[in-house]
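For this view, one protein chain was removed and the others were kept in their places.
Now for subunit A:
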Amino acid sequence: MFSSYDEISYLLKDDINEMNKIRFKTLLKYIFGWIFLFASIIIPAIFGLSIPNAGIQWLAAFIFFFGTIASIVSFFKTLGTFRMAFKRKVVRSLLKALFETANLPEDNPNYEMKWGYSSQGKINNLLIGESGLFYLNRIDRVSGEDLIKGKIGSTDFYFSELKLFKQVRDYRGRSNTKLKTRYQGVLYLADFHKHFKGHTVLRDRKLFSFQHLKRYFRHHFHRMLSGKKLITIKMENDEFNKYFKVRTTSEFEARYILSANLMEDLVAFRKRNRNPIDIAFKKRFISLFLYNKKDYFEPSIFDSMEKQSKLVYDDLILFFRIINDLNLNTRIWSKD
């Protein structure tokens, strides 16, 4: 469906060239920034320590203080500008090229290709709640970036990097609180191709054991306190059971959602990703949370733009292929 990187690289040429120029300028500013920082530390130190004059010492302290602050601010500003330029030019151009050159299956006139990108945006809190993935934890704050949304074929999708925090009391006492990261990774939501009413969760069994144990207790506490019954069921596919634990409000519905084909597709998808993945089916969505500490779509001033652009392409394709891999465009009648 999507073109290879080589096929679309000619569409990115202008933006990559421009980005290379920006990278060169940023690199120069970066080097000068370091020189300025060293100078604002070393020069005042030499003069301030060697000349026993109060005026000179005050001047040295002034240069040291403001020079260091100016250098640090300049670093952040320079790298921030470069980062935003990369997202605006490379990530946006790649998305545009990918969607404009995608080959839609000819046999369906209803298929559409739409996309939107917001480098500062994230999936909104309502959708995070509706994903059905984070019901075991209280989430107090959410941060995220790189929201990409759109439509591939008949399937609407949204994904963004997310960090979900819980406020905890720290050791200093009741009034002091700090934020603890509960989940970090990419949340991917797509319109599921079947209708369902309940809630089905697929927990990755490969999460490290302590987390597993905490989840086990949290699940049972949640069951007791909320009265919401998510029962654990075993599927017919042994390999699938090795990777995922299925919890659902209705066994009939879980088996309706998890057809033999979908189970095979999910296992294949899970094998391709080295990190654990949690999946939930709630409302009209299939939601995947890919546990990952990687910062997606972030540039480096030390690598060539061509290389970085290819890396962004690989990451984007990984997410766009989910719809194809899980066959989400195969619509059931009521979701036509």
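The rule is short, and it goes like this: a residue touches a chain if its C-beta (ideal position, glycine included) is under 8 Å from a C-beta of that chain, and two chains touch if they have at least 3 such contacts; residues count from 1.
Heads up, the rule we're going with is that contacts and distances are computed from a predicted model.
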Original post:
Which name from "Glutamine ABC transporter permease", "histidine kinase", "LemA family protein" or "Cytochrome c oxidase subunit 2" does UniProt give the chain that's left off?
Top reply: "LemA family protein"
**OP:** Would you indicate which residue among A:102, A:233 or A:318 is in contact with the undisplayed chain?
**Re:** A:233
Original post:
If the hidden chain were put back, which of A:53, A:167, A:261 or A:304 would touch it?
Top reply: A:261
Subject >> Absent-chain interface as seen on subunit A, which is shown >> reply: 107-108, 110, 193-194, 233-234, 236, 251-253, 255-256, 259-262, 327, 330-334, 336
